[in-house]
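Right, one structure below, let's go through it.
Here the complex is missing a single protein chain, while all its other protein chains stay put.
Letters A and B name the chains as they come in the text, with residue numbers starting at 1 for each one.
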Amino acid sequence: MTPTKTTSDVTDSRDAGLAIPADDPPTSRRHDDRDIDRADDLPVANEDRTVLVAGQWKLIWWKFRKHKLAMLGGIITLFIYFVAVFVEILAPFPPDQYNSTYPYAPPQSLHLGQVEGEFGLYVNGYAVSFDPETLARTFVIDEEVRHPVSLFAKGAPYRLWGLIPMERHLIAPDDPSHPMYLLGADRLGRDMLSRLIHGTRISMSIGLIGVAISLFLGVLLGGISGYYGGATDNLIQRVIEFLNSIPKIPLWMGLAAAIPLSLPPLHVYFLITLILSLIGWTGLARVVRGRFFSLKTEDFVTAARLDGNSELRIIMRHMVPSFTSHIIASISLAIPSMILAETSLSFLGIGLRPPVVSWGVLLEEAQNVRSIAQAPWLFWPGAAVVVAVLAMNFLGDGLRDAADPYA
Amino acid sequence: MFAYILKRLLYTIPTLFAISIMSFIIIQLPPGDYFSVLASKMAKESDTIANTAALEAMGARYGLNEPLYVQYWKWISGIVLRGDFGQSFEYNRPVSVLLWDRLGLTFLLSFSTLIFVWAVSFPIGIYSAVRKYSIGDYLGTFIGFVGLAIPNFLMALVLMYVSFKYFGRSVGGLFSPEFVNAEWSWARLMDFLAHLWIPVIVLGTAGTAGLIRIMRANMLDEIYKPYVVTARAKGLSEIRLLFKYPVRVALNPFISTVGWVLPELVSGATITAIVLSLPTTGPLLLRSLISQDMYLAGSFIMMLSVLTVLGTLISDILLAWLDPRIRFK
Partner (left out) sequence: MNSRLASLLTAQTVSAFAVAAILAMPSAAVAFTEAPELGEAVASGALPPVDDRLPETPLTVEVVDSIGQYGGTWRNAILAGDSHQWVYRNLGYEQLVRWSNDFTKVEPNIAESFEANEDATEFTFHLRKGMRWSDGAPFTSADIRFWFDDIVSNADVTPTFPAWLMVNGERVTVETPDEHTVIFRFANPNGLFMAQMAGQNGLGVAMAPRHYLEKFHIKYNPDGMDALVAESGANSWVTMFTVTAGIGDGSPSTGNDMFFDEERPVLFAWKPENSLGSGERFTLERNPYYWKVDAEGQQLPYIDDVVYNVVGDAEVMLLQALNGEIDLMSRWINELSNKPVLAENRERGDYRFFTLGETGQNYFVLSLNLTSENPVLNEVFNNKDFRIGLSHALNRQEIINLVFLGQGTPSQIAPRPNSTFYDEEHSTQYTQYDVDLANKHLDDAGYADRDADGFRLGPDGKRISFIVEAYSFMGQWADALELIEKYWKAVGIDMQYRTVDGGLLDERMRGNQHDANLWWSGAGLQDILLENFNHVPKEWSSTWAVGWGNYIQGAPGGVKPPQAALDQVALMEELRAEADPDEQNRLMREVLRISKEQFYNMGISVSADEYGIVSNRFQNVPDYIVGVPAIGPGQVASSQFWIDESK
């Protein structure tokens, strides 16, 4: 909580600087105009003229651009969400398509060259041998065999977003019966690349709803607590204290076991996320409360009140906007922690469970000595988690720095 | 100040009551009880399938078939009136003894981790604030975040495998087998340290990112303040300038959050401890939850919750003490 508190303290002074005089007409349009006009009076006279006339969001964008890692993080995050949206097209195969010939097949590399008399993409075949004593399967890449591979090839039919019937895949073997394991295969001969891509959608989306609910409750209750203070504040603070003191893992385990079994595993997880987010709003609420405490005595709020604005209007129109950017940053930091939480819970066996495919589920399946010793490619989902979490953290970090454009 | 503390203490009483009920509900949520879980293990281990009558008889023997409020009263009255946290079914020992046995090493591990985290994140945090957007800032933040981004269980497994594969060490636990029950000695200490680095790295790297970020943000707040500018104008050296005021001010929020570390010290690192097979309290909690060892699990949850409340209390008091404005608000 501490960092957010301190950064927002700085945002405070900026808001104070933008405070509008008491005689300002209470229309929002005028208000906004004044915002920009009054920017001239800011104590940053040595700055470039364009900065001085820029709007708040523009300033944030400029500031954000300066943070190279954050820019990179933003681009990667966009890319990951792009993958999550077009999963069916990008994945060569359905995530549950198994193959009894190629369990634990190592990754193949994609080649460019002559294949079946034409110049194009291909992958080499495998020579497989099985040792009945040690039960080990040995794969040797067979350079002689070339299986042609095409972009936007026909493969297993699917419905994009459950609606549009399609059968093209970004990359797939021309003959669907040929093996193409660009990231290797798992114990049932399923394609890791396809599973990784399919996992993206669930891992990147499952936390969103939870974060949204936490956000709503946090702003609402934190706002009430901070704005009214007194007994209301005290009550809400005690509730927060109580909710904070419930250890999450036991609660999650209890809930996971108590939810009816007939629900599909994805719904179960969704339900638990929902319940946890009903508890997880407390952090944001504390911050928002602190902001309200300090804002409500600010000149511009007093001014709005003297103008005869309704309480709701004061909150929504004048106070909340002053820390919107802070909230955006909170979201971008909450999502990666949800991604990590998902992997941890899958590891504990209380998160998502197969046949649902998520990064957590994939990692849980890889979490054994056998995989690390003999099929290290099963850890690709781990790399995906690291990249996604890093990218979103940098993005969030940059957003938070940028939320305070005058610092 | 005294009145403030007293008021806060009084407030915790209803919270603790609510927590005790919550703890009890959590452990009662899953269907079945300790004996049904045990029976299922036994079926796997020895092909013996317990009949329903025997299971019910076992439940009756331990009072598990009584109404929930009766069970709750027995449990909570034991804790409040006699300081008796109940008996673990699985280990057949008092819960307090089980926890106490593991608390020492848990604290040791947590403190080692804390020191590691602080030692790494303070310099990086300060540096990246002072040299904002420099290569060093990016690098330091990056390293911090990588630690955060790798799931702990994954890093634990990989490090353990590396330690096995390339160092040939005995893996898992905090001691080699021959030292587990031995008295403390130089050799045992060395053995302990040799086992300690994996959990400390796994746990520590996960914590550094957060601290670096806090430190950096706090420092950024301070170093642009007029008093710093004034001090610089007066010709103070940069190092003295930093450590004399901004660093000290930036540390304040830390001190106020020390209280939050309390429950972390006891429960923290559950997942890592499971993967690494550490004799700490985390795995004990998890196992008790899985096996529905209800008194152990319930008392454990209760204890963690109480520590959280106490931690909040401590940090609030510290904050009030550091910053008189809060007290009088």
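The working rule: a residue touches a chain if its C-beta (ideal position, glycine included) is under 8 Å from a C-beta of that chain, and two chains touch if they have at least 3 such contacts.
None of the values given here were measured: they were computed from a predicted structure.
J.: One chain isn't shown here. Among A:Ala257, A:Leu271 or A:Val387, which residue touches it?
T.: Checking the options A:Ala257, A:Leu271 or A:Val387, the one contacting the hidden chain is A:Ala257.
J.: So one chain is hidden, and I want to know which residue out of B:Ser36, B:Asn152, B:Thr281 or B:Thr308 touches that hidden chain in the complete assembly.
T.: Only one of B:Ser36, B:Asn152, B:Thr281 or B:Thr308 touches the chain omitted from view, namely B:Ser36.
J.: Based on the whole complex, identify which of B:Val275, B:Ile301 or B:Ala320 touches the chain you can't see.
T.: Only one listed residue reaches the unshown chain, and that is B:Val275.
J.: Just one of B:Leu6, B:Ile21, B:Ala57 or B:Leu189 touches the chain that is missing; which is it?
T.: Selected residue, touching the omitted chain: B:Ala57.
J.: Counting contacts across the full complex, list the positions on subunit A that touch the omitted chain.
T.: Residues 96, 98, 100, 103, 130, 132-137, 187-189, 257, 261-262, 264-265, 349, 353-355, 367-370, 373-374 of subunit A touch the chain absent from view.
J.: Would you write out the residues of subunit B that touch the absent chain, in ascending order?
T.: 30-33, 35-55, 57-58, 60-63, 84, 87-88, 90-94, 101, 157, 160-161, 164, 168, 170-173, 177, 180-181, 273-279, 283, 287, 290-292
Definition applied: only the chains that are shown with their structure count from here on.
J.: Please report how many Å separate the Cα centroid of subunit A from that of subunit B, as a whole number.
T.: One centre to the other, that is 26 Å.
J.: Spell out the part of subunit B that touches subunit A in their complex, as residue ranges.
T.: These residues of subunit B touch subunit A: 11, 14-15, 18-19, 22, 25-31, 133, 138, 141-142, 145-146, 148-154, 157-158, 161, 209, 213-214, 217-218, 220-221, 224, 253-254, 256-257, 263, 267, 270-271, 285-286, 289-290, 297, 301, 304-306, 308-309, 312, 329.
J.: With touch defined as at the start, can you tell me which subunit A residues reach subunit B in the complex?
T.: Residue positions touching the partner: 1-3, 5-7, 9-10, 66-69, 234, 238, 241-242, 244-247, 249-251, 253-255, 257-258, 293, 336, 340, 343-344, 347-348, 363, 367, 369, 372-373, 379, 382, 385-387, 389-390, 393-394, 397, 400, 407.
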